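Please read the structure below before turning to the comments.
Note that one protein chain of the assembly has been removed; the remaining protein chains are unaltered in position.
Letters are used for the chains, namely A, B and C, taken in the order the chains are written, and counting of residues starts over at 1 for each.
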């Protein structure tokens, strides 16, 4: 069954393979009269774009986004917004050697097992190239959220065993500025330096390394999320886990919360005239699956990229022993480019639940 | 928007509040001609039932399940299966004091914020009592999976900081037997003893403690999962995160995978005539969002139960300072009863994707 | 794939067989704080109830509706509303003779062909008894619409070749009063008399007759309907065609519109300060799939009931010749009881689109 649609009311459908003519996305359900800032959408894509620094893949794609429908005189019309990103630098020949061989920890085998066929060029549909479409759609979602004052910020909180400190005291604009000043996209300059050195060394080894992206959402109004299944954090979790290479998701106290006692974990409400705040925020801004107005925060774990520059043993489609040569273009660490993908998916979830919540009361 | 339905083809819709007449579930999409073993369904519910041991809540519910439709002469008919579980021991008076007060880290405030009203008795719809309906539906899903030879097993892998050892070498039936021999439902007897002592001490303190549940799925055929959004692990993650008190999900190498290098993380395929196996299984049985035939494994982190036997400061609906008395019935640690809920949600995801995969090829 | 759910935001899932324990419905997505008038819901069911007059089936069912969840202190809470209607008078023995025989123009053969099994008692899931659940849910939808001032009225506009005159000049309350004064539920007394005589004669013949139900929706605001697929009239059409025995649907000018010229069919807008009106209403209140504020009107064609009191030739499950005896309880004409079903399905579509339209603009 079709799995290329995400969201209920702010709904996206993506298409496209790594080495096809183009990738793209239809956004269905964006409210009308939203001003669409094309420069902003393009700037978001630029953050995900390959070849942007020495620590990313050297594939050259301008990732220039084109509007096909749904926008008229600079505003959304309420009809489907179709965004197209042509593929430019598809050196399909680089992948001829993968045609009949299953790359370890890639999706080559599983796509064959499921569909009996696959577009082997650059990983086809399983390539992370598909996430460019998500970033484009996520940028539109961000425009909707910005209109409602909701802010989203993610950064690289870990590369391998190097972890960034807690940055709760900074404002989003400060965090954003610091993050964009370094190529690893960590909002702590000292940690960023360490991370970049680490990735650079890994790259020279022909190897790859995992990492983490942490995200905060501020000014989210109380009331978003639809129990019992479409809890806000459950939809955020699914969104993050659907990103290539993600192996884990936690929000609020997360895994460390499982070691805590209720008496220390409970977030005490503080007396207030409007929406209450809590003394601590182990709940991560979500209680019972519904936002409570506090900062929403979560962390996403990425495994190391499977493409390495070493020769590896594997099998071919017949099940016989084979070898994969270490060559081609790849990212030594995926998290610097994943930051904007995490933000995009978070924005899509929030935009969807913002709309969904418009019908919860009479 | 309605969030009480889960699944696409094997689809469940649950209803019911903690202190209403009944809770229940409709299963729509169960294939016809599946033998329905009612004793098995009841035995699953018995594992989630309150009051089953000294380390669970003392609320008394027989949780007797009743069939209203969809089953004829012991088999599913292909029409909706409705299962009903009447509520028996709803001491609603116990909750009178909560009517206008928001319990810390519960969903009282957020339900009010979203809906402008709430059934305050026992947490209403936000109560974990709702998960009984999931267990009933999950039992039907397990019957479908069993028919296809797929096995699911979960157990308590951590209580607070007490962690169970890796149990990969045991068969499911062995694991199941050991698990059911202790009230904490950990498949390692020595760890189980330690966990029970821990929970008992916590209980006497009037406090609660978090924990983890780990789950394995064996004999899952390759091909399940629908990229790019409905990846098998993304749907498993959403399923788990939708369970009350869950704060984290990881599969395969999980969070520790973010610290690894590609050269150590890649799972090397071994030559084989049929479905290949891999030397290691950091992929957790899923590659590119599709099952690869290896064991699927994941871990779920539960925060400590918010209801504690201590008095706590809080606020009332007007935003003024108030106090919550420590009284009522509660679980000192949710994981022993959550084991079967985790299995149920996993079964629902697998059953759904098993059906979904029937149309992936011509 | 599961087909027992209807609607997107105001979403219902029905369950239950003719001779099972109960039939019922879950409504998911009803906004919170809607006052729920249980007497009104019951009164709606009474209009569909069997055995209400000499021209309906003599099966005795009180069709007493019971609330299981979702309503607290007389108001909807925003959580799933579960409504249950126990089956009382299920003389399953009456259907023993149908066990292995396919009744002509019933769903016996097709259910067997699809599912390989069926609950043969009273038609099982294919029985029109299922529509009681729709009427209960539709009554809740009507309460929501009433809150927004939207009125729905249906009546029997034809029995066989006897057609009611156009009744556009009457108010809904007048139409309703006249309709309920006769057992055939036609809003024109003279035609009603003729229809009753016709049905009574047909009944004495042991035969059945088809008919039509026409429906108007007044005070519907402009803007409801979601092109290009979920046009308001397309969803109304699907809703009506999903009712047992319906063979046709038309709205506005309908089939006769296919014989008209554009110059006579075009509805000319009249100058106005608010929502404009049109000189004629061949559009049936819907243009481009979106309500325009004029009266919505449509007509539904019902085939004659397949159960007749004559012996009929048929086949058994093995494909051999068999005979069906003419006995049991049945409706000689389904339309008098279908009036409230048509209204219920219309109300469900309108309630759904009313909610859907809340997110069409920024």
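The rule we apply is simple: contacts are C-beta pairs under 8 Å (C-beta built on N, C-alpha and C of every residue); 3 or more make two chains touch, one makes a residue touch a chain.
Computed from a predicted model, the values in this text were never measured in an experiment.
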Contact with the hidden chain, among A:50, A:70, A:138 or A:210, goes to A:70
So one chain is hidden, and I want to know which residue out of C:149, C:165, C:189 or C:288 touches that hidden chain in the complete assembly. C:288
Listed in rising order, the chain A residues that touch the chain left out are 1-5, 8-9, 11, 13-17, 20-24, 26, 28-29, 32-33, 66-70, 72, 75, 77-82, 84, 114-119, 124-125
On chain B, residues whose C-beta touches the chain left out of the figure: 9, 29, 31-34, 78, 144, 147, 355, 358-362
Across the whole complex, list the residues on chain C that are touched by the chain not included here. 1-6, 8-9, 14, 102, 104-107, 109-111, 113-116, 125-126, 130, 158, 160-161, 202, 207-212, 222-231, 233-235, 237-239, 241-242, 244, 247-255, 257-263, 265-276, 278, 282-284, 286-293, 301-308, 310, 312-315, 319-321, 356-357, 359-361
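Rule of thumb we're sticking to: only the chains that are shown with their structure count from here on.
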Quick check on this structure: which chain has its C-alpha centroid closest to the centroid of all protein C-alpha atoms? B
Please work out the Cα centroid separation of chain B and chain C, and write it as a whole number of Å. 39
Distance from chain C to chain A - Cα centre to Cα centre, in angstrom: 46
Chain A and chain B, separation of their C-alpha mean positions in angstrom: 26
Of all the residues in chain B, which ones touch at least 2 other chains? 1-5, 8-9, 14, 114-116, 125
